[in-house]
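The complex appears here minus one protein chain, its other protein chains still in place.
Labels run A and B following the written order; every chain starts at residue 1.
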Amino acid sequence: MKLYDLIWLIPILPLLGAIFNGLVSNRLGLSKSVTNAVALLGSGLAWLLGWGAIVQWVLDLGIHHTHVVRLFSWIQGGSLRILDGSLAEVDISASFQLDAVSALMVFFVTFVGFLIHVYSVGYMHDESDRAYARYFSYLNLFMFSMLVLVLGSNLAVLFVGWEGVGLCSYLLIGFYFEKDWCAAAGMKAFIVNRIGDWGFLLAIFATFMVFGTLEFTEFFPMAAAHPEHFASAATVIGLLLFVGAIGKSAQIPLYVWLPDAMAGPTPVSALIHAATMVTAGVYMVVRCNVIYRLSPTAMLVVAIVGGITAIFAATIGLVQNDIKKVLAYSTVSQLGYMFLGAGVGAFVAAIFHVLTHAFFKACLFLGSGSVIHACGGEQDIRKMGGLKKYMPTTYWTFLVATLAISGIPIFAGFFSKDEILFKAFEAGASDLNHFGSAYYTLWVLGMVGAVLTAFYMFRLVFMTFHGEFRGGEEAEHHLHESPWTMTMPLVVLGVLSIFGGLVGIPGKLFHHPEWNLIERFLEPIILPIGHAAEGGHDVSHHAVSLGMEWGLVFLSVGVAIFGIWLAYRFYMGVEALVRPQRLAERFPLAHKLLLNKYWMDEIYDATVISGTVKGSRGLWEFDARVVDGAVNGTALTTVGSSFMSGIFDLRVVDGAVNLIATCYDVASRWFRKLQVGFAQGYAMVMVFGAAILLAVYYLFKLN
Amino acid sequence: MIGATHYVALSLILLCIGLVGLMVRRNFITVLMSLELMFNAVNINLIAFSFRLGDLAGQVLAIFVITIAAAEAAIGLGLIIALVRLKDTVALEEADEMGG
Partner (left out) sequence: MDFLIANFGAILFYVVAVITVAAAVGVVTLRNPVHAAVSLLLAFVMVAVLFIMNHAEFLAAVQVLVYAGGIMVLYLFVIMLVKIRDIGPGKVFLSGIAPLAVLGGVVLGCLIAIGILLGSMAAGDGGAAAMTAIDGETVGNTEAVGWLLYMKYLVPFEIVSVVLLVAMIGAIVFGRRDVALAGAGEEVEP
């Protein structure tokens, strides 16, 4: 039994931890040590098993081999007639697969997840035992769902994980459910996610209708072999899948839940909204790259949505004052970059950015958690400052992660972001799918976004850690560095933020393409499409010369440094905070617009939500008036008809009875005349009687 | 020539006349007289057939009829006397003490 045959166990271990913590520790109120042990075991063993399985798989089977472990047959429907007229058997099995991209995802999901579990031990130690157990139960449950998502070998199992992470996100965001705004944030996340899930479900149905199967190992080769045949279907499926990704990965227009999700505990934000759940959308798009490469339209849509989201979220992040909100909008923006990468055909770059983003964003969130912890729950950066000397470890790791996100070379984010921007430029230069000008525009947007990213991230650093503490005397006394359970993961992630990007060195710049380890690793998932031409990966690499490529590298670095310098100018030194103040006064409208996040939530409230509420109220009215009216109407009809019945009974029936009595009366009046005592009357009757008798006698005699 | 038919016809006519008179007349005395008429009709019939059949029994029966007729006439006339004494009228319709 090889470890890669046990990949189904990787999600199950945290699930067992979740069940135990949820049903036993929570109910019985067991101590935190027990909860810790179970939770850390659950996620830790999953991490070790995951890494071990990956290593064995690479060594034994090689990265080109997709290892599928089929557990059992899950859904068996009958045969359905699919679009091309043939009969397809509905036979969905619960099976997991280990290939390059799922291996990569397992690699960092289990590791980062474990680190965050460790961090949470320190962060949540103030909670009650039962809440503590509940938290870890949910966290383990989340790990289970995410791992099912990345390890699933067909769209159905992926969807199970997809839904599961949505559920856990709701549970964890609304962890402090006693506070109304926390519970509301949880609901918002879930509902907005659901909208995306609807699109995803339609995509699953469409996939089945087109291909007759949901297994990745089956329909990807099918699509790749006949590109023109499946092109239009691929557009539909790709767009519908992307709807799901929009919801899950917080792109425009369904990003509104992510900033509000900061209501949950900070480790949750780190895990779910930085490293794992939100990246599920990107994972799904990269997994289905065959579908997208068949459909230029879908790819363009993905790129446009990603690019616009990247810059849109960055602009909002410029003026936010809550430390976590800045990071939240930063996440939305970076996700936009990832989709931009996928949209220009740089699927590897997109996943690479997922990986590096996991490291530095998790580090940033955990660092912010440390800061909040030190400031006694304060999250407003205007009340912080000069924390550098109180919490050095937090500061240095935070700084390193910020350098990474800004795209400074050697640090992790530089390689991935640069790759994405380069590929965008290349798509523009080579007129990919004849959308060249669109891709150029997106590249420009990406560059602008890079400036903004560097700017607002360093604004955060300067305002939080540099200068003088603005939070008041009393709070200053409580400032302290966090315990080792919290700083240790920070250090690990910080180191990874420095060196993690080196797996993706763009070796071809140095005429050594083989240096780009990650590209080589992920190559097998980019299946070759039928005949070359329209796939993003197959685009000519000669559209951009080597010199141009180097130039772009320097350009992006310069852009990042420009952003940092701007932030320094605004937020450091003697005139710190004065300059931005003046700028805000000069452009009050723009400032207000950004500060209020373009009033997106308000717009949604006024249109969609009000519309839905009014619509449902209208339906309720309809039900109350028409439907209930109809029901009441039948009741009235019944009353009326029974009234009529009563009348009928009274008049007709009784009338008939009375009629009989009247007949008797009349008849008796008649017959009375026979017996008046009038003798001659009797005589006449006798005569008639005799006549009748005779007549009857004659009749009988004649017969 | 004159067969039984003639006599029977005559008898029938007399009987019917008497019957009608019995039913129709208001005066009680006249009613009784109609009754006598009916008896005579019967007698005619009896005698006629007695002759035709050569059986004297018919004549004997006719004697009985006459006798009974006489008795009945006596009783009837007694009734008239009583009725006159009681109601002071011979109109039959007033000899009716029943209601209705």
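Methods note: a residue touches a chain if its C-beta (ideal position, glycine included) is under 8 Å from a C-beta of that chain, and two chains touch if they have at least 3 such contacts.
Being a predicted model, the structure only gives us computed values, none of them experimental.
List the shown chains that the missing chain touches in the full complex.
A, B
Looking at A:W550, A:F648 or A:Y698, which residue reaches the missing chain?
Within the whole complex, the residue contacting the unshown chain is A:Y698.
Can you say which of A:W181, A:W550, A:F622 or A:F688 touches the chain missing from this structure?
In the full complex, the listed residue that touches the missing chain is A:F688.
On chain A, where is the contact patch with the chain that was removed from view?
These residues of chain A touch the chain that is not shown: 680-681, 684, 687-688, 690-691, 694-695, 698, 701.
Which residues does chain B use to touch the chain missing from this display?
Touching the chain left out of view, chain B contributes residues 1-10, 12-21, 23-27, 29-30, 32-34, 36-37, 40, 43-44, 47-57, 59-60, 62-64, 66-75, 77-82, 84-86, 88-91, 93.
Criterion: only the chains that are shown with their structure count from here on.
Within the complex, which stretch of chain A touches chain B?
By the definition above, chain A touches chain B via 672-673, 675-680, 683-684, 687.
Quick one: which bits of chain B touch chain A in the complex? Just the residue numbers, please.
19, 22-24, 31, 92-93, 95-98, 100
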